[in-house]
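Entry: chain A
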Amino acid sequence: MEINWSSVIGIVATPVIAFIVGVLYGGAVRKITARVQNRYGPPITQNLFDIIKLYSKKTAIQHGVMQHLGPVFAITASVTSLYFIPVIKDSPYFQNFSFNGDLIFLLYMMVFGSLGMALGAGQTGNPNSAIGVSRGLSQMVGYEIPFVLALVAIMIQFKTTSLNELLAVQDHFTNWIIFQSPLAFVAGILAFLGMMHYAPFDVVIAPAEIASGPPSEFGGKYLGLMMTSGSIFAFVKLVLFVDIFLGGASDFITLIIKTFLLYMIPVLTGIVSPRFRTEQSILFFWKWPTFIGILAIIVVVLNG
Partner candidate 1 sequence: MVSLTTLYEITFGGAILAFIAQHTIKQLRTFIVIVTSALGVYIVWRLPSQATDISFRLGDFQILWGVNEYSQLFALLIAVLGFFTLIYSIDFMKERERLGYFYMNFLIVIGGMYGIVYSQDLISLFFFWEIMTWSSFMLVIYCCDDAQSIGLKYFVFSAIGAYAMLTAIVLIWANLETTSLSVLFENFTNLSSGLQITVIVLFIVGFGVKSAMMPFHVWAPDAYAISPTPFTALFSGALSKMGIWGLGIVLLKLAAQSGFYVWVQDIVAWIGAITALLATFYAIVQTDAKKLLAYSSIGQLGYIIVGLAIGTPLSIMSALFLAMLHGIFKAMLFMSAGAVFYRTGSTDMNEVTGLIRKMPWTFLTALFGIITVAGVPPLGGFAAKWMLYEATIQSGHYFLVIVLFAASTAAFLYLYRFIFSLFLGQEEKEYADIKEAPLTMTVPMVIMALFTLVVGVFPGIFINPIGNAMGYFGNYTFNWDVSSLLNEWGNHVDMMTVVMTIGAIFIIAAIFITIKNYRTTRYVTTKDIHTSGEIPTENENLTYAVDFYKPFERAIAPVLKRSIDKTYNLIAENLESAFDFLRYVYTGNGQTYALYVVLFLAVLMVFAELIFGIQL
Partner candidate 2 sequence: MEELKIEKEIAEEISKTFHSAEVTVKREKRVVVKLRDDLITPFLSYAKNNMNFIHLAHISCVDWLEDNKFELIYSLLNYDNKVMILAKTYIDRENPEFVSHTNYWDQAETYEREMREMYGINFKGNKRLTEFILEDWQGIPPMRRDFDTVKFSQDTFYNRPGRENAQDVRTTVTKKSGEEIPEIGKDYTVRNL
């Protein structure tokens, strides 16, 4: 069997790049938040220091095998989803396995990690973790609906469920799906706010009331792996949205610009927002975003 070296390099390099970009974005968010609050803020590499520190913790505790494997589930979901997304359009290095999966697969792959984390958090026996999980799963039912509506609208508009084909459609600036199907974009981006778990949808990890919720019993290497996974996963979600709505990126700088701009939407919303209760955020997602998503489908059906 002939080894395709460019794809091997891609497989090794993609998670590393995703991690670095995700970590730096995380640091940038803290910096931006600080500037908005009229603070100086931590250095942009702060999240990297945090992760290295967590890995260099000398001791760790676990309540059982499920907690031990919880972060492993999370990182598996993040990296696997990453491999099935074309990170850079038409590049031989960063396609990975994107031809072997499609959008519905990604939709399910992305909840794999949440489920694993929920199981891990469940075994700790900490009531706060269980409350956090209960809130997180409930909220997921909220934002998945507008997200799926947006995806279905796009799928039936372009008669494909493959990300690569969606990228091929958006060959020119004017053909980006954000312009071809703006309603789907609006529904998708509102769901995206919930997916990123920034305020006002951060009731899951409310640190002051439920002691950071699901991860409250995780420390040291476990928390380190979770933060690594979280950084990669943030990047995955950003690239997915860029690929779906913003025509992907054919080089690295475009990717950074597009993902960063996209990232600013939930971040800047989050900085100035208070927090929704769980049922409020569920009902929020089931009202306007869902309505817009349905409208998007109706528009597509009428046009097509």
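The rule is simple: contacts are C-beta pairs under 8 Å (C-beta built on N, C-alpha and C of every residue); 3 or more make two chains touch, one makes a residue touch a chain; residues count from 1.
How were these picked? Simply put, all candidates are chains of the complex that A comes from, given by their letters.
This is a predicted model, so every value here is computed, not measured.
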item: Touch-positive candidate for chain A in this complex, from 1 or 2; value: 1
item: Footprint of candidate 1 on chain A - complex, ascending; value: 55, 57-66, 68-69, 71-73, 75-76, 79-80, 83-84, 97, 100-102, 104-105, 108-109, 111-112, 115, 118-119, 122-128, 130-131, 133-135, 137-138, 140-142, 144-145, 148-149, 152, 155-156, 159-162, 165, 211, 216-217, 220-222, 225, 277-279, 282-283, 286, 294, 297, 301
